[in-house]
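First, the structure itself, so that you have it in front of you.
A selection of the complex's chains, in situ.
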Amino acid sequence: MLRALYYPGTGDLLNAINPEGFASALQNSSGVLWVDFGGEDPEPTEDILLETFAFHPLAVDDALHETHVPKVDDWEKYLYIAMHAISFTSGEEDIEGIELDIFLGDNYIVTHHDLPIDALNRVWESCTRDARHFKRGADHVLYKLTDELIVDYMQVVEMLDEEIELVEDEVMDRPNSEIVQRIFTLKRATLHLRRVLSPLREVLNKLARDDYAVIDAKDRVYFRDVYDHLVRLHDISESLRDLVGGVLDTYLSVINNRMNEIMKTLTLITTLFMPISFVAGFFGMNFFQPVSQELIPWTRNPAFIAMMVLVVGTPLGMFAWMRRRRWM
Amino acid sequence: MLRALYYPGTGDLLNAINPEGFASALQNSSGVLWVDFGGEDPEPTEDILLETFAFHPLAVDDALHETHVPKVDDWEKYLYIAMHAISFTSGEEDIEGIELDIFLGDNYIVTHHDLPIDALNRVWESCTRDARHFKRGADHVLYKLTDELIVDYMQVVEMLDEEIELVEDEVMDRPNSEIVQRIFTLKRATLHLRRVLSPLREVLNKLARDDYAVIDAKDRVYFRDVYDHLVRLHDISESLRDLVGGVLDTYLSVINNRMNEIMKTLTLITTLFMPISFVAGFFGMNFFQPVSQELIPWTRNPAFIAMMVLVVGTPLGMFAWMRRRRWM
C-alpha cells in the first residue's frame, strides 16, 4: 500500500497525490510531502526511491531488503533512520520489533515498513485532520512519529510490570513448575525490550544533539524531550529486569525451603519410627515366646514392660534431641 | 496549594504575595521570589508557568504531567531541574522517590511537587524565619533545598543499614522462610536507592561543574559540597548492596548446612537400624522356633546369642566406619 500526503505550503492538504506528482512536490521547497510505503512490493518502491528521490542504492537496500539495529545515517541531503516500533502479544509475552525505515529530507519524509504500525497510522490520521504538523516542517512530522512510537513502548512496559507483579504473588502462594516457564518468558521479554530500547535511545540522542542539515536547530529540543522519555523507559526496563531476577531467586528460595521442610518430615518420621520398629521386631522373635505351659499374663511380663518403655521412650528422646538442635 | 515568598532586595520578606504580584517581582532583578506549587490542580499552575514566567511549553509539560529520571535542562534564561525526594516507610522497607520539579531563574525559584516533601517544608520554614538565604540569591535557596534533600537520603541509608544488621543476626540464629522475603525486600530497596542516587549525583555534578548563567560561579563550591555527600552516599549504598548479597549467601549456606545435618541424621538412623531390623526379622521367622517339646532356655539358645552379637555389633561397626570417614 502506497499513500502520500502533500501540503503545498499554502492552502489545503492534498491526499490524492500519485507517484508521478512526487517530483514536482520535491521542487517546492516551502511544501512538505509525506510518502508511506506499507508492505509494498519492493520493485516499484525501489524505483521511486532510487529515481524520484535519488537516494543512494545502499540506503535503499538498507530500507527495503534488510533488517537493522536502530541507527541514523547522514547522507547530507537527507537522513536515513532505522527504528523499531514495538508489538506485544499479551498472552505470550512476546515482544516483537517492527522495523520502520525513514528518509527525512528538507521538505519531505518517506516511511517504509513491512507490517502495519499503529503509531504511524495514528500520526497519519492526525495529520490528515490537521495541517498544523506539516506547517512546522518535515522534521516536526518525524518528531510526532517518534513521540507516538514511545507511547506504545510505554504501554508494553506497563503490561510487563503488571504481569511480573502477578507472577510474583503466585510464586509466594503456590509455586509450581509451570511458573518457571512464565518467569523465563518474562525474563526474555525484558531482555528483548532492553535490547530494542538501547539503540533507539542512541538514535534519539543523535537527533537531539548532532547537527543535521535537515533538522532545524530549534526543533532539536523536541527530540531531546523524546530522548528523555527513552532514558526513563530504559531505566524502568532495567528495574523490570531486576524484578524478574528477584522473582526467579524468590522462586528458587521458596522451592528450596519447601524441599527442606519435606526432608525434615522424612527424617522426623524415620527417626521416630525406625528405632521402635526394631524394638517391635526384636521382641517379636520367638525367643521371648512364653514356651512354658504355665502362662503369665502379658501385662506382668517383664519383657513386655521393657518393650513398652522403649517404644514410648525412644521417640520422646529423639524428639527432645531434635528440638534442642532447633530442627522443629 | 500555591504559596510564595518574596524578598524585594531590601527590607522584610513578604509571604502574602499573590500570583498577580509575580510579574512585578520578576522585574526586580535585585529581589528573590520563591513560588511553590504543591499538588496543585495543573490548569491554573500551567497558566502561571507559561504566561507569567514564560517557560517553554515542553519544560512545563515535563514539570506538570510527566515523571523523569533526575536531570538538568538548560533553557538559557532558566534551568529546569528534576530531582527526587526520598520517602521511606520503615515497616515495609519501601523506598519511594517523590518528584520535585525546579525552575531556577536569575531572581526566582519555582518548585512543583505532587506530594508534600518534608525537606522542602523545612527549608521553607527556615527561609520564612530568616531572610539571609534570600539575600545570597536564588541559587543559594536551591543549594539549601538540595542539602536538605540529602539529609533525608542519609536517614534512609542509616535505617536500611540497621535493618540489614538485624536481619543478618536473625539469619544466623533462626533462619526461616519468612526471612527470605525480608532479604529480598531489602535487596530491592538497595537497588532502588542506587537507581535514584546515580542520576541525582549526576545532576549535582553538573550544577557543580558546568557553566550555567543562573548559578553564580563562586556558589558552585556549595553544590560541589552536596555532590561530595552524594558520592559518599552512593558509596555506602554500594556497600549496603554487598551486605544484602552477603546476607542472602549466608542464609543459603546456613540452610544448606542444616539440610546437610538433617540428611546426616537420616542416614545415621537408617544405617544403624535397618541392618538390625533385618536381623530381628530374620531370627523372627518361625524356622528358629524351638519346635521340639524339649525346650531350651533362650539364654543358652545359640541362635539367640548369634542374634544378640549381630544386633549389638552391627551398629557399632557402622558407627566406627562413619567416624573414620569424618561424617560425625
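Residue numbering begins at 1 within each chain, and the chains themselves are lettered A and B in the order written.
Here is the rule we use: contacts are C-beta pairs under 8 Å (C-beta built on N, C-alpha and C of every residue); 3 or more make two chains touch, one makes a residue touch a chain.
Small disclaimer: the values here were computed from a predicted structure and weren't measured.
Visitor: So 2 chains are in place, but how many copies does the full assembly in this file really have?
Guide: Total copy number for the complex in this file: 5.
As a working rule, only the chains that are shown with their structure count from here on.
Visitor: Roughly how far is chain A from chain B, centre to centre by C-alpha average, rounded to an integer in Å?
Guide: 25
Visitor: Which residues of chain B touch chain A in the complex?
Guide: These residues of chain B touch chain A: 56, 58, 61-62, 66-69, 71, 73, 174, 177, 180-181, 184, 187-188, 191-192, 195, 248, 252, 255, 258-259, 261-263, 265-266, 269-270, 273-274, 276-277, 280-281, 283-284, 286, 288-290, 295, 298, 301, 303-304, 307, 311.
Visitor: Please give the residue numbers of chain A that touch chain B in the complex, ascending.
Guide: 172, 221-222, 224-225, 228-229, 231-232, 235, 238-239, 242-243, 246, 249-250, 253-254, 256-257, 259-260, 263-264, 266-267, 270-271, 274-275, 277-278, 281-282, 284-289, 291-292, 325-327
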